[in-house]
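One chain of protein is taken out of this complex; the other chains stay put.
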Amino acid sequence: MPVAHGLAFDVAHMLAGGMVTVSFMLLFQDRLFALIQFIALHALVLTLALGWQAWLQDAEHLYAAAALALVFKATLIPWVLHRLVRRLRIERAVETVVGAGMTMLFGICLVGLAVVVMLPLAAKSPLMWEDLSFALAVVMLGLLIMITRRNAVGQIIGFLSVDNGMMLAAAGAHGMPFLIDLSIAFSALVALIVFGIFLSHIFKHFDSVDVHTLDRFRGDQP
Amino acid sequence: MAIIQYLLLQGFQMLLVLAVAPLLIGIVRRVKARLLRRIGPSVFQPYRDLIRLARKDVVVAHNASWLFLVTPYIVFAAIWVAAALVPTYALGLIFSWSADIIVIVGLLALARFFQALAGLDVGTAFGGIGTSREMMIASLAEPAMLMIVFTLSLLAQSTQLSSIAHYMMTVQVGLRVSCGLALMGLVMVAIAENGRVPVDNPATHLELTMVHEAMILEYSGRHLALIELASALKLTLYLSMLVCVFVPWGMALTDAGPLALLVGVVLYPAKIAAGGAALALLEVTVAKMRVFRVVDFLNFALMLGLLAALLLFVSRSI
Amino acid sequence: MTALEALFRAFTGDFGTAAVTVLLAGPLVTATAMLLVPAHRVAAALNAGSTLVSFLAALVLLWDRPPLNIYLHVDDLNVAMIALTTFISFTSSLFSGGYVEHERRTGRINRRTGQFYHAMYQSLMFALNLALLANNIGLMWVAIELATLTAVLMVGIYRTPAALEAAWKYFILGSVGVALALFGTILVYFAAASAVGDGMEAMAWTVLITHAGWFDPTLLDIAFVFLLLGYGTKAGLVPMHAWLPDAHAEGPTPITAVLSGLLINVSLYLILRFKMVLAANPHVLPPGPLMVGLGLLSMLFAILMLYRQRDIKRLFAYSSIEHMGIAAFAFGIGGPLANFAGLLHMVMHSLTKSAIFFAVGHIVQVKGTQQLPAIRGLGESHPVLGWGLALGVLAIAGMPPFGVFMSEFLVVSACFARAPLLTLVLIAGLIVALGALLLRLNEVVFGEAGGASLRRDGSYLPLVLHLLLVLAAGLCLPPPLVAWFQHVAAQLG
Partner (left out) sequence: MPLPLVLCLILAMLAAGPLVTPVAGRSWAGGALYGLCLAVSGLLLVAGLLGLAAAGAGTAPQLVRLPLGVPWIGAGFRLDGLSAFFLIVVNFAAAAASLFALGYGRHELAPRRVLPFYPVFLAGMNLVVLANDAYSFLFSWELMSVASWFLVMAHNHDPANRRAGYVYLIMAALSTQMLLVTFGLLSDFGSHLDFEAIRTAHPPVEIARLVVLAAVIGVGAKAGLVPLHVWLPLAHPAAPSHVSALMSGVMTKVAIYGLVRILFDLLGPPEWTWGAGILFIGGVTAVMGVLYALMQHDLKRLLAYHTVENIGIIAIGIGLALAFRANGFGLGAALALTAALFHVLNHSLFKSLLFFGAGAVLTATGKRDLDHLGGLIRGMPITAFCFLMGSAAISALPPLNGFVSEWLALQAILISPELPQWVLKFLVPMVGAGLALSAALAAACFVKAFGIAFLGRARTVAAERARETDRCSQAAMLALVAACVLAGVLPGMVVDALAPVVTLLVGFHMPTQSSEPWLTLVATTPERSSYNGLVLMVFIAVSALVAVYGIHGLASRRRRRAGAWDCGYPETSPATQYTAASFAQPIRRVFASVVFSARESVDMPVPGDLRPARLTLTLRDPVWAVLYRPVVETVDTAAGMVSRARTLSIRQHLSLVYAVLILLLVVLALWQ
């Protein structure tokens, strides 16, 4: 049904675009709590996108994926992070490496790049094109967040947004086997656990989560 | 039957050079003396010297080794053989083909090698001086010699002295610049190799510039006699080489009759004597040079040889 | 869990099937058992036994392959790799028994950690076997992910600040690599789904390779970029290599051997799988230049890094980067001969390098330090170790009669055809690398003996075994291996 298809396209477009926007917000947040809230929002939008795709393709495994995203990424993980930050008393640790303006500008370029790289797809299937280019944009922005944050929590959040980007991409894939979604959630979870372990150790060894302090202990200082 | 005759001819040449060598020294000394307005000793004085030396008994340093004792004989034998293989009065003697110019140079090198070792054997400072300088001069002289050989073999298509002389005699060589250059070069090499003025002064002792004499300083008696004779033979060798290459006329050809042989036998000492006189004239006109000027002297000889070869290239390629 | 589910839906009862079952179930069961039941005494023996079993299973695979299935498969490429992996895991487990025991005696780790170590070792083996056996590209990804996580845990096992920092670095870079690889995998799925239709078939490598011709080239190109960077991170290609030296230096030495000998190998193997897919599609941009560039960059960078090293394990870690670079270079150049050379080089390098790390492990425990200046004159003080290390270094530097000589011979003589100038750069690099290694060898083995000398029991068997294998390979290669590799090389394009 063409109308539905048009509508489907628009909604998917809106949600994907929404995710990119949230990524931008993440990009210039420098307060940890704000970051955590926005990553929750990011995950929420992802849930919606997944749900929409699930309804379109009425693929139940996508519903499940949406549920997973809602439970883990939008709820559980932010909560854990929140607790982590409280426990480490680094609420007002403020740190970005480069200025927000520059980061923004760079982010814009990234989105442009993502779109251009996928351009050849536009002719074949515009749906796939916009889906993938937005997903790519989200992934690239997530990576950008990772490298512009000096703080471990910030990097975790960047990594999570990268994962969300993956989910977004996977969502657009028709009949993408469940395997992938599971593994993503799985990996993200494991990621968190291990992160947690390490953060606690870092906390044990030094009174800050600033990754920079670790460089002191590299074995091969010249 | 013929083989015996050949062997006789060859043997005769060996005796001839042996006989002529001291005479040549005598002539040179005599002429020099005359040129210096002295009377000078008789031309036969060298024979007497040799005999007297041979009669004296040998005094050998305590620490001299067997090498020191055998060296005079090796040196003498090597140079004598070399001299015997240079055509003197006749071409194409039976053993002349067993050695070409390069081999003759090699034989002289052999003699020099042992002479130098003997100079080091007793372990005195003089021996060291003489040896090291001798080897330096030789190392400069040999390339020059090779360039001359190169030129000659380029002309005559051969390095056999007999063939070269034959070519020079028969073919109308014409007056080639290269020959002149080669002649000059060979003369200079001969002077250096025989330690004559201006490279070295055979008449001096106890002078730090001496080379050959310093090397043989420890020798006495019959050993000294042999070495003196050997150096006389060496001078004769070079002169007869010059003669047989550049003024070969009058030498008996291969398998020539007795008359030609006789002419050759008569002419050869005359040529050598003339050469000796020329050498004496040269020696009185130039002064001995410092040791390290010898380098330039011999490099000049090398240049001459090279130039001769190149000019030949040009003249042939046209 | 996916793996098990895949397994149970897997083949029906011939030897190959049984072997595959053992290969996957064995380590998994052992690992879980070790995590649950406290068994400090037997942990090491259990570890060794289980790896031996999987090695035997792998040998079974050599002559009886299971029927194809869309989750797991055994073909010419991975059959050899599986045999290699299980073999090295066996020898390393032998080595790590003595090693862990010594560490426990010297009090660097406690019993619990020791057992945890063995458990992790088993799960790492499970992950590697899965990655090699997987036919499903998603499964491959999961396996490598699992391998990374377990490896991270083992690298950090000493809990020293340096070890934690190394593990942390490994984890961050590793997870980014994983993420990139996953995105690449998804893109491949997109490309495949539009050609062969949705569903599991679109993720089965065997299906992909047959239908690659109809895939969308753009997607494949982008996918390969992500996959190369993603799995390249695991393979330690510059500039994604940063984790490798630290992880090698700070982790326990058996794990260093496994990382250098197996993990980076398996990652490169996965890259090859996708390169084959690209090679089967005529419209894509050729991936060769990309791999050549990364390979050459890795090699030169690592070689230059060799000169300034003061830590013996770091030194050989950089040498591993160098050799991965050489292999990648060979594959990038392409052509049947170069690909063959590359495959051979992977095998030879993993055998030799793990041998070297066995020697290094002994040396470090004997000397009580990893600092090169403190390790001198082993030739006199510890002849077996010293000469073992010397032979290993000569082998890795490409000296006969060892196998690396043959592989490097083939690499150079084959690549010279396609890219003479690049090959000259390669040659120069090889000579400079020899210079760097020899400089160390002169001191470590031939220098004046000195420094501490602690007691260290434990057999030299693994070291000797590996060196003998490399020696034999340098003299002649088993014909079936040659046949497989030639077939694969043809597919690699």
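In this document, chain identifiers A, B and C correspond to the written order of the chains, with residue numbering beginning at 1 in each.
FYI, contacts are C-beta pairs under 8 Å (C-beta built on N, C-alpha and C of every residue); 3 or more make two chains touch, one makes a residue touch a chain.
The structure displayed is predicted, hence computed values, not measured ones.
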Check: shown chains touched by the absent chain are A, B, C
By the document's definition of touch, the residue of B:V43, B:M147 or B:M168 touching the omitted chain is B:M147
In the whole complex, of B:Y73, B:F246 or B:F300, the residue touching the missing chain would be B:Y73
Given C:G332, C:G379 or C:G392, the residue that touches the chain left out of view is C:G379
Interface residues of chain B toward the undisplayed chain are 14, 51, 54-63, 65-67, 73-74, 76-78, 80-81, 84, 95, 97-100, 102-103, 106-107, 109-110, 112-113, 116-117, 119-129, 131-133, 135-136, 138-143, 145-147, 149-150, 153-154, 157-160, 163, 205-206, 217-218, 220-222, 225-226, 291-292, 295, 302, 306, 309-310, 312-313, 316
The missing chain sits against chain C at residues 168-169, 172-173, 176-177, 180, 218, 221-222, 225-226, 229, 233, 239-240, 242, 285, 290, 301, 304-308, 337, 379, 394, 397-401, 405-406, 409-410, 412-414, 416-417, 423-424, 427, 430-432, 434-435, 438-439, 442, 446-448, 474-477, 479, 482
The missing chain sits against chain A at residues 97, 110, 113-114, 116-117, 119-120, 140, 143-144, 146-147, 149-150, 211-212, 214-215, 218, 220-222
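The rule is short, and it goes like this: only the chains that are shown with their structure count from here on.
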Contact graph of the chains (line, ring, star, complete, other): other
Interface with most residue-pair contacts lies between A-C
Greatest centre-to-centre gap (Cα means) from chain B is with chain A
The distance between the C-alpha centres of chain A and chain B, rounded to whole Å, is 101
Rounded to the nearest Å, the gap between Cα centres of chain B and chain C is 79
Touching at least 2 other chains, the residues of chain B are none
Contacts with two or more other chains occur in chain A at residues none
Seen from chain C, its contact residues with chain A in the complex are 2, 136, 138-139, 141-142, 145, 149, 152-153, 156, 159, 161-162, 164-168, 171-172, 175-176, 178-179, 182-183, 185-187, 189-190, 193-194, 198-200, 202-203, 216, 218-219, 222, 245-246, 249-250, 308-311, 314
Interface with chain C, chain A side, in the complex: residues 117-118, 120-121, 124-125, 128, 132, 135-136, 139, 143, 146, 155, 159, 162-163, 165-166, 169-170, 173-177, 179-180, 182-184, 187, 190-191, 194-195, 198, 201-202, 205, 211, 214-215, 217-220, 222
